[in-house]
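As structure tokens, the structure follows; a few thoughts come after it.
The complex is shown incomplete by one protein chain, all other protein chains being positioned as in the whole.
For reference, chains read A, B and C in written order, and residue numbers begin at 1 within each chain.
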Amino acid sequence: MILNRKMGRKNKIYSTVDAVVADIPDGATIMFGGFGGAGFPNNLIQGLARQGARNLKVISNNCGTGDGELGILFKNHQVTRVVAAFPGPGAKHFQEQLDAGKIELELVPQGILCERMRAYGAGIPAFYSPVGVGTEVARGKEERLIRGKRYILEDALGADCAFIKAYRADRLGNLIYRKAARNFNPIMATAAKLTIVEVDEIVEVGELDPEAIVTPSIFVDRIVQAKGLRFV
Amino acid sequence: MILNRKMGRKNKIYSTVDAVVADIPDGATIMFGGFGGAGFPNNLIQGLARQGARNLKVISNNCGTGDGELGILFKNHQVTRVVAAFPGPGAKHFQEQLDAGKIELELVPQGILCERMRAYGAGIPAFYSPVGVGTEVARGKEERLIRGKRYILEDALGADCAFIKAYRADRLGNLIYRKAARNFNPIMATAAKLTIVEVDEIVEVGELDPEAIVTPSIFVDRIVQAKGLRFV
Amino acid sequence: MSKLRLTREQIAQRAALELPDGAIVNLGWGIPNLIAAYVPPEITVYFHSENGILGMGPRAAAGEEDFDLVDAMKIPVTVIPGAAFFSQVDAHVMTRGGHLDICILGGLQVSEKGDLANWRVPGAKGAGGIGGAMDISVGAQRLIVAMEHNAKDGSPKIVNTCTYPLTAVQCVNTIITDLAVIDVTPEGLLLREIAPGIAPEEVQKYTEPKLRYAGKVPEMRLSKL
Partner (left out) sequence: MSKLRLTREQIAQRAALELPDGAIVNLGWGIPNLIAAYVPPEITVYFHSENGILGMGPRAAAGEEDFDLVDAMKIPVTVIPGAAFFSQVDAHVMTRGGHLDICILGGLQVSEKGDLANWRVPGAKGAGGIGGAMDISVGAQRLIVAMEHNAKDGSPKIVNTCTYPLTAVQCVNTIITDLAVIDVTPEGLLLREIAPGIAPEEVQKYTEPKLRYAGKVPEMRLSKL
């Protein structure tokens, strides 16, 4: 997987969506932010659909709504593996290909999906979890009694690339989000080798309140300003 | 340990420092925020010194500077066990009692101190860590190879009570901090059964920006407004 | 099936009475989602949404939706003063870490021991989805399941052992249905209240495990709108 900042820490801003996703290779593992219609990097997803990378491994809460959000990538047969918490009743294209045996699915409890990504970003390779003990989720996982309670071992979850959506970025890559559009985005930013953010607005360095920055610039590699695109 | 919110989630504000610490029992395990002179709950510490609880188990980055910060609790012989990352060259009273065998010390790497508290607050009982592998820190801990790398198992670290310092609280207990005075405070707020915060200012509900709240009210049990007290 | 069963709205009304003043609450899919409307006016509860909201208010009025402000069911909502936004990982620090006072979820099956199955019907089409239910079930200080007492085919949903895929084991504290309020206790299921006009023996008939009760079982109270 050859993916890097290209322009370094000082110049992260790309002028077009197509340019910012141009070098995503076939076979890449990509995290996608977004939940409940909010905070999806829809422009980046559309760009990836145009770019055409195949055999993608997707990590995302859900799997699109019709052609919207991640739907287009499934429609285009660009995805072969999915880690998700709630593929969703509207994930038509995903479901068709899952049923046809063309996609492998790993279903993960939502909080554990978050926690596994956070662990990766935090340099923690694995942790014990109370979630899913005694359920299908525990299948194949080590179980262990700790202070008299049952837990299962969960692995950190990283990616080659994170596609995220924020509200505003400054030119260094500090990010703020809007309301519940924050969701998975700040976690994914920490858990990928390369984080690409689509934002409503790019502001000058110093315009974001240092007390209120949610994702510090260290976690952001590429920024593109893109007109809002929402599938409700 | 009988410590509780007493006044419930809706009325968290105490009028005096002495009242807010009045029921801390002997033998309590207490986390104290603060680092490098910033963000110490100095009024709460002074209150605890007046209150006189003994046999306390302290979790803190350091152990006071002379009589200042945590120093007074050691001077008063109120502490019998410490978990710390950097007791500090100025921790005179702590050092005397450690040398005299009156205090037990567990020395923990700073990031792991943070991570163990976060794990507790997040319902994670234990995690594997790359930090301290092959060092004194690994002594007595399980070592495990994960994907070819060496890690040690670290336990979550919780407390009966967290004493923290914030800049502003609203009346529900939402908190914001000031600059590097944030440090350990937001983590400890999540890792104790009872979190007591000392703040410079209490504001009305709705006055804090929901996007910029660092500690949501769910983690805060008692609030007291107290005049600044700093040991530099 | 008894004709005296409560409606889904009435189950929600009863469940709302379980909320203590000042509680931080997470409501799941299905009947639980109806509960917010029935919170008694004299108390204040704070709603948590696992996509990153504490202090969620009512649904947004038509024409006033902000699609960046949705609940875990994708519905545009509002926030009350004192609300906070945070990431999904922090939202689940709250669920899994035991910080929520009370959670009310829907259910497909609940076992005698308080095991919950609520995320997939075996043989149903589609991949299904776990969502946040497992994290919430494991971490809730108190977990209530609000559901119909019996499945559409009349089979009991309160069972000796769940046959559906589990959400979490030994997690349910109380079951509120269209027939009864039942507490899960170490000694088994305790029939705490019954729907008006229903006899305890009738509730037992619709329930697989043995119910404990003694003397007269009180009637289910309902919250007023």
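Going forward, contacts are C-beta pairs under 8 Å (C-beta built on N, C-alpha and C of every residue); 3 or more make two chains touch, one makes a residue touch a chain.
All values derive from a computational prediction rather than experimental measurement.
Novice: Which of the visible chains would the unseen chain be in contact with across the whole complex?
Specialist: Spelled out, the missing chain touches these shown chains: A, B.
Novice: Which chain B residues touch the hidden chain?
Specialist: Residues 35-39, 61-62, 84-89, 91, 94-95, 98, 105, 107-112, 114-115, 117-118, 129-137, 177-187, 214, 230, 232 of chain B touch the chain that is not shown.
Novice: Footprint of the hidden chain on chain A, which residues?
Specialist: Residues of chain A in contact with the hidden chain: 8-10, 118, 120-124, 170-172, 174, 190, 205-206, 208, 210-211, 213, 216-219.
Note that in this section only the chains that are shown with their structure count from here on.
Novice: Between chain A and chain B, which partner chains are common?
Specialist: Chains that touch both chain A and chain B, as defined above, are C.
Novice: For the interfaces B-C and A-C, which has the higher count of C-beta pairs in contact?
Specialist: A-C
Novice: As a quick test, compute the distance in whole Å between the mean CA positions of chain B and chain C.
Specialist: Each chain reduced to its C-alpha mean, chain B and chain C end up 35 Å apart.
Novice: Residues of chain A touching 2+ other chains?
Specialist: 115, 129-130, 177-179, 214
Novice: Could you list which residues of chain C touch at least two other chains?
Specialist: Answer for chain C, listing residues that touch two or more other chains: 79, 85-86, 92, 95-96, 138-139.
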